[in-house]
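The complex appears here minus one protein chain, its other protein chains still in place.
What follows is subunit A.
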Amino acid sequence: MSSLIEIEHMNKFYGQFQALSDINMTVEQGEVVVILGPSGSGKSTLIRCINLLEAYQEGEIRVADQRVENGPNLASIRCEVGMVFQNFNLYPHLTVLANVALAPVRVRGMSRRSANDRARALLEKVGMAAHADKYPSQLSGGQQQRVAIARTMAMEPRVILFDEPTSALDPEMVGEVLDVMQNLARSGVTMIVVTHEMGFARKVADRVIFMESGRIIEQNKPQEFFTAPQEPRTQAFLQAILHH
């Protein structure tokens, strides 16, 4: 049986600059993988290659056995791979409800009514049902990010990619978003999370991947990763993060 996501010998270049080198990794159905690493290590680039927001030049990425590449399959792959962005990227001209219901109607061909019903149920789940008729600009950052998570879930993707979902938030709003993500993880959603929230990584991750300079340096269960890191560079990173 093959894994949900399989990345083999993947290289990515920005012009001459190699942003990712020989990436090999797999993610199983239901797994929560947290990616850690210093700024510029290629974490965002890696997860953005999985839904081809960034093109990769060598190797292969497969999602549910389909090769991720430009072409007729791309839209259907993107339906299976949701993404939550650092800056939310909600559609500012649409209400919260319409933000969540748009893609299911346009892409999945769902009727507007059932899409709205589903959107309401999802907003309920992330604690935003009372704000369904507001516009994104009327919400706090934490609220916007919870709506963005609901919008992503509305497509019922098989995996959700999170790119530093709490980094743009005021500290007092980080918790509410992490709680929503933790609930998702518990309910069995497959997640790949780039974050600097070590607490989340310890508590929620099934596996932690550490990157530096475009390479995967080390990966392990959180327990082992945080208590007994193998690589000197991982040790240095954890030292720096945990003692400041």
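We adopt the following convention: contacts are C-beta pairs under 8 Å (C-beta built on N, C-alpha and C of every residue); 3 or more make two chains touch, one makes a residue touch a chain; residues count from 1.
Criterion: contacts and distances are computed from a predicted model.
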Next on the checklist: Can you match the unshown chain of the complex to its UniProt protein name from these: "Amino acid ABC transporter membrane protein, PAAT family", "NADH-quinone oxidoreductase subunit F", "Succinate dehydrogenase/fumarate reductase iron-sulfur subunit" or "TIGR03915 family putative DNA repair protein"?
Outcome noted: "Amino acid ABC transporter membrane protein, PAAT family"
Checklist outcome for this item: Checked against the full complex, the residue among A:2, A:29, A:76 or A:111 that touches the missing chain is A:76
Item to check | Which of A:55, A:107 or A:130 contacts the chain that the document leaves out | outcome: A:107
Item to check | Selected from A:13, A:135 or A:226 as touching the chain missing from the view | outcome: A:135
Checklist outcome for this item: Full-complex touch with the removed chain, picking from A:93, A:186, A:203 or A:221, is A:93
Next on the checklist: Take the complete complex as the reference. Which residues in subunit A touch the chain that isn't displayed?
Outcome noted: 51, 53, 75-79, 81-83, 85, 87, 89-93, 102-103, 106-107, 135, 137, 151-152, 155
